[in-house]
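Let's turn to subunit A:
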Amino acid sequence: MTDVLLDGCLALCLPLLAWLVLRTESLSQAVVLFVAFGLLSALGWARLDAPDIALVEAAVGTGLTGALLMHTLSWTEETPPDVRARARRRPWALLATAALTLLLGWAVLALPADSPGLGPEVEARREDSGVKHPVTAVLLNFRGYDTLLEIAVLLVAALGARAVNPRSERASSDAAKDPLTGELFRMMTPALLLVAGYLVWVGDHGPGGAFQAGAILAGGGVVAILTSRMGTPRMSSLRVRWALLTGPLLFIGVGVAPLLSGRRLLELPEKLAGTLIFIVEMALTVTIAMVLLMFFPGTRPSRAGRGGER
Partner candidate 1 sequence: MNPWALYALSGVALFSVGLVGLFSHQHVVKRILASNITGSGVLLVLVALARRMSSGPPDPVPHALVLTGIVVSVSSTALGVALARRMARLQAEATHLPEHEPRSDGEGP
Partner candidate 2 sequence: MTNTWLPLSVLLSSLLPGLIIFLLAEEQRRTRTLLNLLAAVTKLVLTGVMAWGVYQGRQYETRLTFFPKADLVLRADSFSLLFITLSAVLWFVTTIYAVGYLEGTDHRSRFFGFFSLCVASTMGIALAGNLLTFFLFYEMLTLSTYPLVIHRGTPEALRAGNVYLRYTLTGATLLLAGVALLYSLAGAVEFTERGALSAVAAHRTELIVAFVLLIGGLGVKTALVPLHGWLPVAMVAPAPVSALLHAVAVVKAGAFGITRIIYDVYGVYLVHDLGVMQPLAMVAAVTILYGSVRALQQGDLKKRLAYSTVSQVAYIVLGVSIFGTASTIGGLVHLVHQGVMKITLFFCAGNYAEELHVHRVSELRGVGRRMPLTTAAFTVGALGMIGIPPVAGFITKWYLGIGALEAHQPWLVVVLLTSSLLNAGYFLPIVYSAWFQAPREEWKPSPRRWEIGLLLLLPTVATAVLSLAAGLFAGAELSPLGWTRLLTEREFRP
């Protein structure tokens, strides 16, 4: 009974909150609401027995994306004129939403109500994949090729983000003096490292993995960047490039190596699969953390001192 109530509440709240996010006039409000929305969707994932996704949502969807959006607002207008004007005159929008929901809902409800999907197949082959956790098995072995391309997506995004905002604000002594954030950073760092390590390790047999761990690591870095303790990693630095690209290179190598012995792409030998996946995940954790850091191109300098850009 309470289960249904909880599910019903969540399921109802999510679209409602989404609607609120989009109808508010102020951008900063929208972002705050969006963070709340991320939280609720994490609860949704939790209810749907998808802890892996809840973890990623917690790390990225709420934590980093929220920070990123908030960070972006420093540059853009608080309340753009068009938003205010358009927020009111939109009866058709509600209508369109309702119609679309009905149409799609019709299709969703026409789906078979109790399909196991590919669950049994995954279960049957899980032993061969080298890892115990089914999601990790799918992610890094059965559909490892998707993940390889996903890493490429991350690299492209990082490259693009750095290409358009190439500056990297260095540590400023001013900010470093702030005792509050300094202490926060000091206390966060070991915890973050610990949890990140734990998540990579746990990925083998339970929810967790490179992306979650990388996001956690990046969280610490983001705090450092936002408090001007650290500059955004630069593509021109060789060390940064190695940190960024070791993971992908290793992944490509692991993927291509089976070809040499007449196997197929990403056809990992059964005995080594677990180890290889673990190594790749370790390297990818660093890559992902680097990529996420690169999305934060330093703090916005106060507009009075804009000319210097530092």
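The candidate set was assembled so that all candidates are chains of the complex that A comes from, given by their letters.
The criterion applied here is as follows: a contact is a pair of C-beta atoms (placed from the backbone, for glycine too) under 8 Å apart; a residue touches a chain by one contact, two chains touch by 3 or more; residues count from 1.
Keep in mind it's a predicted model, so treat the numbers as computed, not measured.
Note on this complex: subunit A touches candidate 1; the remaining options among 1 or 2 do not touch it here. Put simply, subunit A touches candidate 1 in their complex at residues 3-4, 7-8, 10-12, 14-15, 18-19, 21-22, 27, 30-31, 34, 37, 41, 44-45, 47-50, 52-53, 56-57, 60-61, 64-65, 68-69, 72-73, 75-77, 80, 82-83, 86, 90, 93, 96-98, 100-101, 104-105, 108-109, 111-119, 122, 134-135, 137-139, 142-143, 146-147, 150, 153-154, 156-158, 160-168, 211, 234-236, 295, 297, 303, 306-307, 309.
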